[in-house]
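Notes follow once the structure below has been shown.
A single protein chain has been omitted; all remaining protein chains appear in their positions.
Note that the chains are named A and B in the order they appear, and that numbering of residues resets to 1 at the start of each chain.
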Amino acid sequence: MKSVLKKTLFGSVLATSILFLGACGGDGASEDANAGNDPAADYPSGPITVVVPAGAGGDTDLNTRIMAKYLEKELDTNIVVSNVTGSGGATGTQTVLDAKPDGQTVLAFHNSMLLNNVFGLTDYTYDEFKMAGVGVLDQSNTFLTSPDSKFQDIPSLIEYAKANPGEVTMATEIGSMTYIQTLQFQEQTGVEFNIVDIGGAADKIAALLGGRVDIVPTSLGLVSGYIESGDMVPLGVMAEERLEGAPDVPTFKEEGVDIVIDKIFYWGFDPETPDAYVEKFSNAMENVVANEEYQQEIEDSWLSPTFLDQEATNAKLEEINASYQEAYDNSEQ
Amino acid sequence: MVAKYEDVFSGIFLLIVSVIMFFTAYSFEALTTSLVGPAFMPQIIAIVMAIFSVVIAVGGFRKSKVIPEEKNSPEQHKEELIVTEKRSYKPVLISLGLMIGYVILLPYIGFLIMTVIYIFLQMLILSHITHRKIWLFLLISIVTSATIYYLFRNVFYVMLPTGIIG
Partner (left out) sequence: MFDMLFAGFGSVMTLQIIMLIAAGVALGLVFGSIPGLTATMAVAICLPITYGMDPIAGMSLLMGLYIGGVSGGLIPAILLKLPGTPSSIATTFDGYPMAQNGEAGKAFNYAIVSSFLGGLLSIIVLIMIAPPLGRVALQFGPFEFFAIVIFSLTLIASLSGDSLPKGIMAGLLGISFAMVGAAPIDAFPRFTYGFTDMNAGFNLLPVLIGLFALSEIFISAEKKVKKGLNAKLSKVNYKVSIKEYVAQGWNFLRSSLIGLGIGILPGIGGGTSNIISYVAAKSSSKKPEEFGKGNPAGVVASEASNNAAVGGALVPLISLGIPGDTVTAMLLGGLVLHGLQPGPLLMQNSGDVVYGIFAALLIANVFMILFLFMGMKGFIRLLSIPQHILYPIILALCVVGAFGVNNRLFDVGALLFFGVLGYLMIKFGFPLTPLVLGFILGPLLETNLRRGLMLSQGDFMPFLTSPIAAAFLLVAAASVVFAIYSNHKKKKGTSVLNV
């Protein structure tokens, strides 16, 4: 309904501008010159499809939709979020690589793409894409437990887990970010968990509330309601510094476990997409991140609205990839 | 002929499928090591399938001896009451070919054109010779295809392939 309206409005604006152009036929030369200066003047040529390789309603989906909402205004086009799920996100990433490299299809995803490569599910990784940049960092990766568990902080968890190897049940999704975090934690502290696959974020929350598991690794923003209600207790965050929104939650580093993980939500194009298009898109993202409304909306979910350009995104991804590869190699030994 | 031995055929076919399934499962990769890995369930299912395919085949063989030529017709569609022609498999195969062509050409020619062609031809195949109103069919196929295409691409943003007109 609203989109119909939007379309009609867009149509009439278009019609008016065509009339205007027609009327000012004499100025055609200068128009052409302008177009010649801006190689991305014809971009975007229609609605842009954002492929999200995760289900609707999760954090990947939500962060993408928030960004998309603002990008629509910046790029003056419709942005359609398309959830392409399957095989740990590999189906969605492949969809973008298979699409026409005309900038009308873009991928919005996070660290999991690197993991699919590290674990051998895909033979390509982040460097296969032309990155437009990052608009959100999630620095709130955390371990949660229930209020009646035997450990309420990291040191007591390590102590208990060392005394009872294989007893503490850790809820993950095999092959995902939470899985590699668990491997890293085991490697650093020398403890041994009973690692179980529970499923996605919602399944993990249900398992912890139902008392079936001891620890759930997830993002603080997804569970702030349960922390407030006292149903869950955060053990720490895997960030450099404590979060502004949760000053009481210590970092893993403070507690002597050197794990810092940023979940980065990046946007990437097929490698053959013209640079000018990607740059225009990247600039639009930068403008969105500078928008205070956007910042507020992201901060409400305890995330950091941070813009990284193409270079910085690739550097960050390379760093993350190296740490994942190391953790995986260590676990294989 | 086929009808008489249909259960024997389908039983044997499914037996082959289950054997292939069972052995394919040996090559599955896994991230975790446990007794009940990714090959466990497929192999259990393959074994049970093999058992039931034998049951179906044997049952079919017995039945073919008991009732030599009578076709047991399980589909008693009520529409048969108003059927005017004998059933024939030729239009089924033509329809299938048409659908395959439709799906294969969809990304190249585009949804709009292919759907007009498909709907029109499929109407011709399904209709009886006395009911073939070429112009009506053409009109319906153009109007419905255009409506679906416009609605889904521009209002609902389902990015149907544009093909050559894009």
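Convention: contacts are C-beta pairs under 8 Å (C-beta built on N, C-alpha and C of every residue); 3 or more make two chains touch, one makes a residue touch a chain.
These figures come from a predicted structure and were not determined experimentally.
Undergrad: Have a look at B:103, B:134 or B:165 and name the one touching the chain we're not showing.
TA: B:103
Undergrad: Touching the left-out chain: which of B:14, B:113 or B:142?
TA: Going through B:14, B:113 or B:142 one by one, B:14 is the residue touching the chain not shown.
Undergrad: For subunit B, which positions touch the chain that isn't shown here?
TA: 6-7, 9-10, 14, 21, 24-25, 28-32, 34-38, 41-42, 45-46, 48-49, 52-53, 55-56, 59, 72, 74-80, 82-85, 87-89, 91-92, 94-96, 99-100, 102-103, 106-107, 111, 115, 118-119, 122-123, 125-128, 130-131, 137, 140-141, 144-145, 148, 152, 156-161
Undergrad: When the complex is taken as a whole, what residues of subunit A touch the one chain not shown?
TA: Considering the whole complex, subunit A reaches the absent chain at 1-3, 49, 51, 55-58, 61-62, 65-66, 68-69, 80-88, 90-91, 94-95, 119, 121, 166, 169, 174-175, 194-199, 202-203, 205-207, 209-210, 212-213, 223-226, 228-229, 231, 297, 300-301.
Please note the rule applied: only the chains that are shown with their structure count from here on.
Undergrad: Averaged over CA atoms, how far is the centre of subunit A from the centre of subunit B? Could you give it in whole Å?
TA: 39
Undergrad: Which of the residues in subunit A end up touching subunit B in this complex?
TA: Of all residues in subunit A, those touching subunit B are 3-4, 7, 47, 49, 78, 80, 82, 119-120, 174-175, 197.
Undergrad: Can you tell me which positions in subunit B touch subunit A when the two form their complex?
TA: 29, 31-32, 154-155, 157, 159
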